[in-house]
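Partial view: only certain chains, each at its native spot in the assembly.
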């Protein structure tokens, strides 16, 4: 259960950071509504950010294991 | 009712610090002068908050659609 709470916290933090980064990137000048190009940028961006998180996570774990000399 | 409103305001204040930081960077790019917000700055801040929340809704919707 602790593990699943930690997981929830992780997902929440991931979403929070994804929103900040994608707002930064896709909405340079906030107008009266979210334009369709801003929307498509935002959906691309959130999928990329999640994929980046996964890639960074697996690279990090691989590296830790390598440093510890553990063979997979 | 009174309490609920107070709590809303408290947690809103926490979120407001983050949003003010984000929108300050977007809406005050040049030199600052004068002590009051002008119309452009006010409009930019309101748009910034609302587009940020549009993007939050879009995120939730998109994440849900990816599960199916």
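Residue numbering begins at 1 within each chain, and the chains themselves are lettered A and B in the order written.
The rule is simple: a contact is a pair of C-beta atoms (placed from the backbone, for glycine too) under 8 Å apart; a residue touches a chain by one contact, two chains touch by 3 or more.
This structure is a prediction, so every number in the text was calculated from the model and none was measured.
Undergrad: One of each shown, but what's the true copy count per label in the complex?
TA: Here the full set of protein chains amounts to A x3, B x3.
As a convention for this text, only the chains that are shown with their structure count from here on.
Undergrad: How many angstrom between the C-alpha centroids of subunit B and subunit A?
TA: From the centre of subunit A to the centre of subunit B is 21 Å.
Undergrad: Which of the residues in subunit B end up touching subunit A in this complex?
TA: Residues in contact with subunit A: 22-23, 26, 44, 47-48, 50-52, 54-56, 58-59, 62-63, 66.
Undergrad: With touch defined as at the start, can you tell me which subunit A residues reach subunit B in the complex?
TA: 15, 18-20, 22-24, 26-34, 38-39, 42-43, 46-47
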